[in-house]
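A single protein chain has been removed from this complex, and every other one stays in its place.
To keep things simple, chains are lettered A and B as they appear, and every chain counts its residues starting from 1.
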Amino acid sequence: MRLLWTKWSRLCALGIASLSLFGLASCQSTPQDILAPFSPAAELTANLFYFVFWIAVIIFIFVEGLLVYFVIRYQRRAENEHPEQYHGNTKLEITWTVIPALILVIVFFLTIRAMGQVGPTSPPGQGIPVRVIGHQWWWEVQYNDGKVKYATDLHIPAGQVVNVQLTSENVIHSFWVPSLMGKTDVVPGYTNTTWLYTDKIGEYSGQCAEFCGAQHANMLFKVIVQSPADFDAWLKNVQTPAEEPAPGSEAARGKEMFLNPKNACIGCHTVDGTAAVGVTGPNLTHVASRDCIAGCLLPFDHSNVVKWLTDPQAVKPGTLMRIPKLTPDEVDALSAYMESLK
Amino acid sequence: MSAVGKLEQGAHRAGQALETVVDQAHSQELHAATSTGLDHRKLVMWVFIASETIFFAALMATYLVNRGKVTPEDGPEHLNLAVASFNTFILLFSSLTMVMALQAIENAKKRRMIFLLAATALWGFVFLGGQVYEYAELIANGITFDSNVWSSSFFALTGFHGTHVFVGIIWICMLIIRALRGGITENNHLAVELGGLYWHFVDLVWVVLFTIIYLI
Partner (left out) sequence: MATNVLALPRTAEPTGIMSWITTVDHKRIGILYLVTAVIFFIIGGIEALIIRTQLAVPSSTLVDPATYNQVFTMHGTTMVFLALMPLNSGFGNYFVPLMIGARDMAFPRLNSLGYWLFLFGGLLLYSSFLIGGGAPDAGWFGYAPLSERAYSPTHGIDFWILSLQLLGISSIIGGLNFIVTILNMRAPGMTLNRLPLFVWGTLVTSLLAIFAIPSISVALFLLLFDRIFATSFYLPGGSGDPLLWQHLFWFFGHPEVYIMIMPSFGIISEVLATNSRKPIFGYAAMAFAFAGISFVSFTVWAHHMFAVGMSPLADAIFAGMSFVVGVPTGIKIFNWLGTIWRGSLRVNTAFLFAAGFIGQFTIGGLGGIMLAVVPVDWQITDTYFVVGHFHYTLFAGTVLALFAGTYYWFPKMTGRFLNEKLGQIHFWLTMVGMTMLFLTMHYVGVLGMPRRIYTYGPSMGWDLWNLIETIGAFIVALGVLFFIINLFKSMRQKATATNDPWDGQTLEWATSSPPPAYNFASMIPVNSPRPLWDAKYGPHSEFASNPKKIDLSGGGNANVHLPNPSIWPLVLTIGLVIIAIGIIFGFNGGALALDISSMGMAVQSLPIAFAGGIVVFFIGLVGWIAQPAG
């Protein structure tokens, strides 16, 4: 008996501790919480989750409750105690076969119905086509049939369906922005499609969800939902050629360095309107309009750009961005140029 | 009879059964002391064959999904149906000689069995020769293991099958050696039966392979 009183008190302590921790932790922001939906699709999925979750909780409480009760109630009281030798009970066994089966049939039908409503191949309509390309370890986004190339931030207008085409030329990735939609894998050799639709303006956090190598953990992105007017303005801006830095400015010096082949930038990067046409890395024409860099690992600001250009391997070990070691002056100039590319 | 007596009798019989089992573990044959009545080695051969079926099924599935991915000039056109058909006939014939070999020893005709086993091994070699010829033709046309996904699947599937045939030939040779040393008799020829089971399985796999590669 002493043993089981301890078990009860331990269980109670655990329960209280967990609840208080939940209380404490709910103050923290959770940008990828699937139960904090910001789109109809995510909301439907969250509701379905809650439905099966509570069924599961009820079943667990039932099983665990019986278990604990039996373990306490039927402890051996005398050494030669021989209980009745029940071999089974057909009626009972049929009951506990049929009832779970019925519950599962219901869950199955709810599953099928929801698949039709939020499935990646069942968009609610045809809207704006966007291409998303998975690289190691950053996300490329393309608009206007590939004429506009951007990275890391996926801008979409509120209230319109966005049809997303997913491709990869390297390994498998998975495109996932939990607040808005379930994930769809990006498989080399296939063109998978998914879609996004929400009317809630805001920024939503996303992340690669299929192990893709050294920096899988830092292959992040954002979905930026804007008003249609703001979206149009943004799209118009990114179609303009790069701003020319003022002659003699630090940014101009930075541009020279950028275009100098010995610094290895133009081998991978493009800046529209210049000689830089590399496509292995992100298009930098409007990099300063982005929220973040380095696969969205670092927010875009001066100190982070400096950090990244000084030693990419230190920021993101294994990154495929390889540049020669630059002096602090050279880094400052390059950063100035990057920051001018709005 | 009292309960004690019954128990004693049961234990005595069980002990006898145990002794019989143990004695027969010495000899090459196990008579009906097993729960199913089948010799351990025969049962294991059947179960092993069941497992190998999945191995070849996975390779065949790979071939089938990759079959439509190349133009005929890149591979399938250069397959030699005549040679493959001949090979099919050879292998089927070898299964016949194998059956006849088993029949021979069941009728105590040991020399005839050895002759038929040698014939089976010979047909196996001819089959492998036919495969080498087919491979050589393909390679001469520039179609090698790594040319394209069809050729890779073709060589992998037929290559694993050929390896199984090769193992079978070695097995038959070992049976012949054993027979020459007196280890196979009309009462003691399970080894020949097991070798036959394996050989027929390999033959059956080829029939399916031939169908999906050359006929469909």
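The criterion applied here is as follows: contacts are C-beta pairs under 8 Å (C-beta built on N, C-alpha and C of every residue); 3 or more make two chains touch, one makes a residue touch a chain.
Keep in mind that this is a model prediction, so the values were computed, not measured.
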Quick one: say which of B:144, B:187 or B:211 touches the chain that got left out.
B:144
Sole touch to the unshown chain from A:110, A:201 or A:235: residue A:110
What is the set of chain A residues that contact the non-displayed chain in the whole complex?
3, 10, 14, 21, 24-25, 28-35, 42, 44-45, 48-49, 52-53, 56, 59-60, 63-64, 66-67, 70-71, 74-77, 81-89, 92-93, 96-97, 100-101, 104-105, 107-108, 110-112, 114-122, 136, 170-172, 174, 176, 178, 181-185, 187-190, 192, 205, 207-218, 317-318
In the whole complex, what residues of chain B lie against the chain that is missing from view?
3-4, 6-7, 10-15, 17-18, 21-23, 25-26, 34-36, 38, 40, 43-44, 47-48, 50-52, 54-55, 57-59, 62, 65-66, 69-70, 144-146, 148-149, 152-153, 156, 160, 174
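Throughout what follows, only the chains that are shown with their structure count from here on.
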Expressed in whole Å, how far the mean CA point of chain A lies from that of chain B is 52
